[in-house]
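First comes the structure, then the notes that go with it.
Shown here: the complex without one of its protein chains, the others still in place.
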Amino acid sequence: MTKKRIITFVSFICVLLASLFLLQKLFMPKYVHGIVEGSLIEEYYTEEEKNHDIIFIGDCEVYENFSPITLWENYGITSYIRGSAQQLIWQSYYLLEETLKYETPKVAVFNVLAMMYDEPQKEAYNRMTLDGMKMSSSKINSIKASMMEDESIIDYFIPLFRYHSRWSELENDDFKYLFKKENLFHNGYYMRADVKPVTSIPKGKKLPDYRFGENAYDYLDRMVELCKSKGIELVLIKAPSLYPYWYDEWDEQMVEYAKKHDLLYINFLNHIDEIGLNFEEDTYDAGLHLNVYGAEKLADYFGRILVKKFDLEDKRNDEKLKKIWDSKIEFYNEMKEKQLKEIEEYGYIKSLAPNPGQ
Amino acid sequence: MKKISIILIILIMLTACSGGNNTPSTPNEPVDNLNENGSDDNLVSDGFVFETNGVEIAMNQEVAPIIEKLGDSKEYFEAEHCALPGLEKTYTYNGFELYTYEKNGVDSVSSILFLDDSVKTKEGIYLYSSLDDVLEAYGDDYEQKLDLYIYERGDSQLCFLIEDGEVTSIEYIAITE
Amino acid sequence: MFFTSYSFIIFLSIIFLLYYLIPKRLQWPLLLIASYIFYGFAGIKYFTYIVLTTISTYIVGLKIGNLYKEESKYLKENKGILSRVELKEYRTTSKSIRWKWLLFCMLLNFGILGVTKYTNFTISNINFILAKLGSGRQLGFLDIALPMGISFYTFKSMGYIIDVYRGKYEPERNIFKFALFVSFFPQIIQGPISRFDDLSETLFKEHNFDIKNFNDGMIRILWGFFKKLVIADRILVGVNTIIRNPDTYQGAFVFIGMLFYAYQLYADFTGGIDITIGISQVLGIKIKENFDRPYFSKNIAEYWRRWHITMGTWFKDYLFYPISVYKPMLNFSKYARRTFGDSIGKRLPVYISSIIVWFTTGIWHGASWNFIMWGLTNCFVILVSQELTPFYNWFHSKFNVKDKFLFRSFQVVRTILLMSAIRLFDCYRDVPMTFRMFGSMFTNFNVSDLFNGSLLNLGLSFADYIVLLIGLVILTTVSLIQRKGSVRDRLYKKPAILRYSVYYVLIVSIIVFGAYGVGYDSSQFIYNQF
Partner (left out) sequence: MEDLLEILEDLHPDIDFETHEALIDQQVLDSFDIVTLIAEIDSVFDVTIPAEEIIPENFNSAKALYKLIERLSDY
């Protein structure tokens, strides 16, 4: 009798947990249409050959501005961008820490715009960076560093508690991609083939204090330390995005920091002409981010510097790698064509519009 | 079930009766004045209000009617949030910039930044006024962050950046949430 | 730490586990520690108040208890020796000493309650009068924080001390046990207001793990969470939209808001009590029920016997009866009967007591005129229906509808509507506003408001309404079954698979349909503030 009771109880718990797990899978946002950026972080785990020369970390200024395909095509460099929307510096740090558990790149590239944020900003962005990470100590530390005041860590461990209210807005995608999603990015690069020229850019507002926050500096120090301990070269960059405004006062601090720690710091805003960027046609949102044409130019320019500075080997003759990258190139070209077709047909990239189907 | 249907019937009867009593004595009741977020924009804001050329601009106010009154801006810029819907728009007019944010699909005023001394606050402070003028106009109830003097009223902040005893930046900022 | 917070659920799991793992004699001390930890979450600074109440009531309780014992002993020993007059005299003096102690204890503790809860209300009234008198002087408000659960634990303690004074039972000699009675965590925030003799029967006992108690308790907890999270917190959004925008939402919306609020208050308050009683049941502790399907009441007086029962009986036993049978009141009654005649004279004392009780009930709910008006309106309705008794009797003798289903349904609906209307005082900012909104239901009622899509602008989506409707059906069904006895007892007799299905459905629907987390205002139980 008692034994039977225990068996019933245990099977009840199992059934309950299984259905809750399924519901969690169902309710988590899929990020396959419209806002696809939420899929960036998790896509890394599907990569079969986690062995890259370069790892990028940072916000949209990395994942929309550099094309790893170009780096491969032009220089035989393998690279991966672990970027996510408004990635804060502690998130970048822990993401790098996590990535280093899988591989040890030669160079780590960090975009310094995130220095402007000294504290957590928005739950939605936290989610896009953190939900995609596999469970690890890095993830837990990142969650702890990123939580807004009214957030609870339990909501990160059990995302069902966060997303349960989506029950009334489930879409086909939620069922279709319940267990498996197709790749959307190119080694972490988010491709945009549309064009929207720059018209005007507002000047920066005056700030009471231009010094980056202590917290931000602290994580930058830790990042330097981490790379040093693993023998990885850390490169600081400021992508050539025209907005948000990059103050001279900020730039000076980064120049100084790089000098003090013997790092390479490149502010691409100072090299727009050399890169060959034309803000009439190389941006898709009037100067915030580059489109695929701009990203290819920037990758080409940056690759040249990297090869020269860090003596990176050209791996285009490696048969195994070549095979992998050939299929990546194919996917890359397919997507470019697809986007161009959509632009031709609808005037915009329909599959990436905020409300698909409208 | 039977009980519920009875309750429903009585409800309907009640509503019907009272509906008949509805005399049109108050035709101007603002009942049709439902906007998206249910708030009543006709109320004068209890926060700081900026006035230019007879147009009043309060924080968190819907921006479309203001733009209509102000006319076309000299310059216009819009920035998408990374990966989130909603545009942040910037309208540049003579003397100031108007920033917006999107809430429930409605563009609302997020801030106003003074560009030169051709505009002034309702209380008469403009760029290059002295700190004393500010204190005289707004009192001691401010919060100071470095050189920034922040006054709060209702759903708005008014921020003065003071350098060498002079106002070098004035900004109205909406408090959201 | 609210009942619906993660930390509370974790806290509770730990307590449940420890409770049945540790030696049984440590069970009640564990609950005491748990209660103080729970209380500490609200703020260490509040400990002073509850500790002060505990200690003062404990000591005075012992004192009065001893006096009472001595008195009884003396009376017993001297019965037959002393004359009746002498005995009576002794009784009177002895009683007056006990009374002084009681008075001291009540003044102290009601004093604390009064100062923390009503100081600013008093100040605002004084300011109003000052302004009316044309004085430019205004008093400043004080920054007094209201200690968590003070209304509830003060009432519990004062019920205890009065009972000891009356000799109903002996005082508790173990101060820690008494401290647990005052601070018992499941009921500190919102009641029920337990009586010491009732609660102590199971509170300090050693409890073996009992599978049925555990089962029943867990289901009750889940049921409470369901009411609270799926229904109350969901509809709250709609209620708030209506009552916070009185300029926009008038007429038909006031009516809708009124019904919404009735639904919300019921789900919120009974849900909270379900959680309280369920937790206690898992711990093997029995707490008196606080509700008896109140929305099936046929009149307001009955409603108040079935809603928040422990509060109603508290006021009856410790306020209504004492003032009604207070000697001067009885003398006044005699005088009134001589002066105004039998029928009025008979009523006057009852009416005066009722008004005092309802005024107090009102102000107990909140320090504002809204609540006072709310209490007095309740009183008014009850007294009027009392006066109409002859009419009702005549009506029922004329028409034989008393037991007809339709007529009873009419009475039930009438009571719900009446109570909901009175509760408008509880919704709107001030008393004049309440009257205006109430009036708008009659002057500005547009049926079309309800069908032109405005209901979807209240912050509730179509899907929300569906959930609320299903919730209403479930709640009503359960209430109807309850009439025939405990739902859980019936469920317990059914095959395990059915019981587990109920568990399953409850848990999954709470997690999925609960209005918690991002996108919902996490609200407190309505009764926390009292």
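When the chains are written out, they are named A, B and C in that same order, and each has its own residue count from 1.
The rule is simple: contacts are C-beta pairs under 8 Å (C-beta built on N, C-alpha and C of every residue); 3 or more make two chains touch, one makes a residue touch a chain.
None of the values given here were measured: they were computed from a predicted structure.
The absent chain, not drawn in this view, touches the displayed chains C throughout the complex. Set against the missing chain, the residues C:L52, C:L139, C:V325 or C:L498 yield one that touches it, C:V325.
From the options C:L87, C:I355 or C:L491, the residue with contact to the chain not on display is C:L87.
The omitted chain makes contact with just one of the residues C:H207, C:K346 or C:R414: C:K346. Here one chain is not drawn; of C:G114, C:G167 or C:G517, the residue touching it is C:G167.
Contacts to the hidden chain, counted on chain C, fall at residues 84, 87-88, 91, 166-168, 301, 316-318, 320-322, 324-325, 327, 330, 333-334, 346, 349-350, 353, 386.
As a convention for this text, only the chains that are shown with their structure count from here on.
Inter-chain centre distance (chain A to chain C, centres taken as mean C-alpha positions): 54 Å.
Once the centre of each chain is set as its mean CA position, chain B and chain C turn out to be 42 Å apart. Taking the mean of the C-alpha atoms as each chain's centre, chain A and chain B sit 35 Å apart.
Counting only residues that touch two or more partner chains, chain B has none. Multi-chain contact residues of chain C (touching two or more other chains): none found.
Looking at the complex, you find that chain A touches chain B at residues 35, 37-38, 59-60, 85-86, 124-125, 128, 199-202, 205-206, 208-209, 243-244, 285-286, 288, 354-355.
Here chain C touches chain A in the complex through residues 6, 461, 463-464, 496-497, 500, 503-504, 507-508, 511-520, going by the rule given at the top. Remark: chain B residues 75-80, 82-85, 90, 92, 97, 113, 145-148, 161, 168-169, 171 touch chain A in the complex.
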